[in-house]
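A single protein chain has been removed from this complex, and every other one stays in its place.
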Amino acid sequence: MSFLTAEPVRLLLALVCIMAFVGLNAAYLVLAERKGAGRFQRRPGPNEAGYGGWLQPVADVAKLLSKQLIVPPGTDTILFRLAPLMVISPAMMCLAVIPFSQTLVARNINVGLLMVFSFGSINVMAIMLSGWASRNKYAIISAARVVSQNVAYEIPMLLVVITLLMVTGTMNLSEIVRQQAGWFWHWNLFKVWVNPLMPVTFVIFFICMLAETNRAPFDMAEAESELVAGAFTEYAGMGFGVFFMAEYANIVLGCSLGTVLFLGGWQSPFGLWSGVVWFLLKLYALIFTVIWVRWTFPRTQFYNLLNLSWKILIPISLFTLLLSSAMIKLF
Amino acid sequence: MIAPTDIPDRTNLQETFVLNLGPQHPAAHGVLRIKMTMDGEYVTRAEPIPGYIHRMHEKMGENRTWAQFLPNTGRVDYLSALHYNHAFVGVVERAARIEVPPRAEFIRVITSELNRISSHLVWWSAYLVDLGGFTPLLYAFDDREKILDLLEAVTGSRLTYCYFRFGGLCNDIDDVFITGTRAFVTQMRPRLKMYRDLVTDNIILRKRLEGIGPISAELCRKYGATGPVLRGAGIAYDVRKVEPYSVYSQFDFQIPVFPEGDAMARYRVRMAEMEQSLRIIEQALDKLPAGPVMGKVPRVLKLPAGDYCYAVEAARGRHMVRVVSDNKEIPYRVKLRTPSFSNLSLYQEASKGMILPDALALLGSLDLVIPDIDR
Amino acid sequence: MIPTLEQLAERFSRLVATTAVLPQSPLPVTIGSTPAVAVAPPVAAGADHTIAPTAPPPPVQTVDYSLKGYHLDASISPRQVVLAAEILDQNGFALDTITGVDWIAQNEMEVVYDFFHPLSILRVVVRTRLRRDQPELPTISPVFPGANWHERETHDFFGIRFSGHPDLTPLLLPEDADYHPLRKDFTA
Partner (left out) sequence: METPVDTSQIVQFATLNDLLALSRANSLWPLTFGLACCAIEMMAAGGPRFDISRFGAEVFRPSPRQADLMIVAGTINKKMAPAVKTLYDQMLEPKWVIAMGNCAISGGPFVFPGQYAVVEGVDKLFPVDVYIPGCPPRPEALIEGILTLEQKLTGKRRWPVVKPPQ
């Protein structure tokens, strides 16, 4: 079995695993979302396909795969086909550097965080391309919204992450988790003695993550009651399915990042039995919160959204950055 | 929130495009079409184009007897069918001078107010869906099903009621209905409080609605807009108080008025109206007299020649029926003055210079039922 | 702001007594009878009224609300509708509806304007009659912008033309509709 340790094979295996992880997560998070929405709304949710509805995602994917494939007339054919690929592949790439546990990481690189953010930005471009290529007015409005929304929220997100980097002093995600070993007050979220505003930065991070993944209450891109289906209006079958998957893949990525950066990754809350289970627990708790938020709040208005970023989040995150640097300099 | 005065005047720019919203669009609540001339996300001109569900109600009125037209009234504004029933039986009773037994009038009030609550609940849920909040729809429909259970037991249908008859009602109510209605009233009050806490006081919703789509009382008057739109503009006009019909003058209830004139004011008017409707139902149940529910009606109904009007306060505003009779068994002309028609007609003026989400928030706050516009 | 019924009745009587029209009224003369008071008699006057009335009832009359559903019934010349609308506008009335009635037996079209007062119980009906083969009268949409749609609808259903109307295209009927379904001689 020595060939398994060969680096290219290991990488290939890791990629396959990541793709399976993303695919399964996307499929079953859709089900979780639908079942969860049912719970929030006093109804059972999908429960007829298979035992308790467990085969619902299978049915959905099989149906989407077997739908007619068309490229609507007048669209930019290449971009139209390219956009779904461009939206899903960055999310998969990013997961390669996420440390699921001490050993379970596809590629432990020193600039992991940088890579996540650089690949994460491609997502925006993909949605913009899909909106542009669709030759649909709703799609193009949605694309314009996505760009301004993501530009607005990238800034506080990065400011928050820089604050965190000052605390950790490294961009290696495994190293960041390792620093948070011990009891739960060693997590970056609770390191108030380094920066008293650490919980606030986490809240800002979470809000920005919601906005970056275009989730409610910031789902400007797919504002159903305004823009029909936004940038995805003209997509059908699996093209649309891929966008659907990418939304959940991005949620998984964003929540993983939140877990790694703030919640101690694979570290257990009381210093014992650390492992991948803790990572998954924290990850799904965050994802559950994302779903919960979606089914609780109405959508914000577009200008309120931008105001929130430019007038509230950016000043606060700048202040935390300042405070952090001052505290580090002083103590 | 951007106040409307902050928006630059973009009506003279040339780089506009036309966004054809509808007739199939999630915010169109059916088949309304709005031709929006847009400059980016700013609406420079929004022209509603109704008529996609025109169903010839007025033509049908001239084709059938007075009684045969009654089921049609339940299908004009299907969400407040009983009010439309009431207007039509009211005009025929006024013209033919038919006496309605008091018990029938009280039951009319009870069922009408239940219908008003269910209509407002549908509006509320659909409006929240417009604003991107989906869960309230399910809660509101849960409550609405309880009303529908009650009404179905006495009227026989869930939605397009045809319960009122010339001179009374087709069925008397029973004790099950009375106890069920009382139970519903006690259940509904905490639910309304929950909706207030969870939804109305939500910061996102308030930021989304406050100051959006201001409609002044003068604009309402010029366009004939009524109902919650007018009351949300600070005018306490309610047909139940101003032109009291049926036995509404015997009840103690208030007309909720909010002077701001924005979408939030219209929202609050409807939420407060549900509470007032509960009050009316309680009082009517307490005062419910005994007796028959059907008065004396001639076997062959012919209305004396002339024209007659009867207005009611439907869930969406003032609904008036104007009939012209030429002393025959069939009407010469039936005109339905529907509130949604007038309320929508001011949309073009009120939506100028808004951005698309606000324009749709304004559209939803008018509470439109499209067949009510198109008839 | 709230006028009494007597004041309004008196104001309308003065209106019908004159032949005053708007000086800038663009209306071509389409009415057969020139004196305004002598326009065809109103349909609905009293309980004893029949289709072919023997004596024309007064053009302005107050009626019993409980019997009719309105308080004041004014029959005016088609050319005076804008003046009538202005009177009601100045007194704070709101437009309820505009509709038509096709009196095919008398070869006439009737246009009925309903007004309500948002602050009091006061309902006014203004009616006017036109020749059926040439139904045309001025628009009141400059006074009440809400009349725009009501007039378009009346044009849809009856083919009554409102001169000066900004956009008299079909509202409820399809864009290319050239029929007027509520005319009594309409066949599909």
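Think of it as A, B and C in the order they're written, each chain with its own count starting at 1.
The rule is short, and it goes like this: a residue touches a chain if its C-beta (ideal position, glycine included) is under 8 Å from a C-beta of that chain, and two chains touch if they have at least 3 such contacts.
Nothing here was measured: the structure is a model prediction, and the numbers come from that model.
Put simply, the hidden chain is in touch with A, B, C once you look at the whole complex. Only one of the listed residues, A:66, A:103 or A:118, touches the absent chain: A:66.
Between the chain not shown and the residues B:24, B:179, B:216 or B:254, the one that touches is B:24. For the chain left out of this panel, the touching residue among A:46, A:84, A:131 or A:298 is A:46.
Only one of A:177, A:228 or A:321 touches the chain withheld from this view, namely A:228. Among the residues A:25, A:56, A:149 or A:188, only A:56 touches the chain that is left out of the figure. By the touch criterion stated above, the residues of chain A touching the omitted chain are 34, 38, 41-49, 53, 55-56, 58-60, 62-63, 66-68, 70, 72, 224, 228-229, 232-237, 240. Seen across the whole complex, the unshown chain contacts chain C at 173-175, 179, 181, 186-188. Within the entire complex, the positions of chain B that touch the omitted partner chain are 23-26, 29-31, 51-56, 59-60, 63-64, 71-72, 75, 78-79, 122, 137-138, 141-142, 144-145, 158-160, 370-371.
The rule is short, and it goes like this: only the chains that are shown with their structure count from here on.
Taken as a graph of touching chains, this assembly is arranged as a line, each chain contacting the next along an open chain of partners. When each chain is reduced to the average of its Cα atoms, C sits farthest from chain A. Annotation: 27 Å between the Cα-based centres of chain B and chain C. Spacing of chain A relative to chain C, judged by their CA centroids, is 64 angstrom. If you average the Cα atoms of chain A and of chain B, the two centres end up 43 Å apart.
The residues of chain B never reach two or more other chains; the list is empty. Chain A has no residue in contact with two or more other chains.
Residues 50-51, 54, 56, 58-59, 62, 91, 94, 97, 217, 220-226, 230, 235, 237, 242-243, 304-311, 318, 320, 322, 324, 326-327, 332-333, 335, 337, 341-342, 345-346, 349, 374-375 of chain B are the ones touching chain C in the complex.
Within the complex, the chain B residues that touch chain A are 1-2, 17, 19, 25-27, 40-41, 128-135, 138-139, 142, 199, 202, 204-205, 207-208, 355-358, 360-361.
Those residues of chain C that touch chain B in the shared complex are 43-47, 49-51, 66-70, 92-97, 99, 101-102, 112, 114, 116, 118-121, 123, 125, 144-146, 148-150, 153, 157, 170-174, 181-182.
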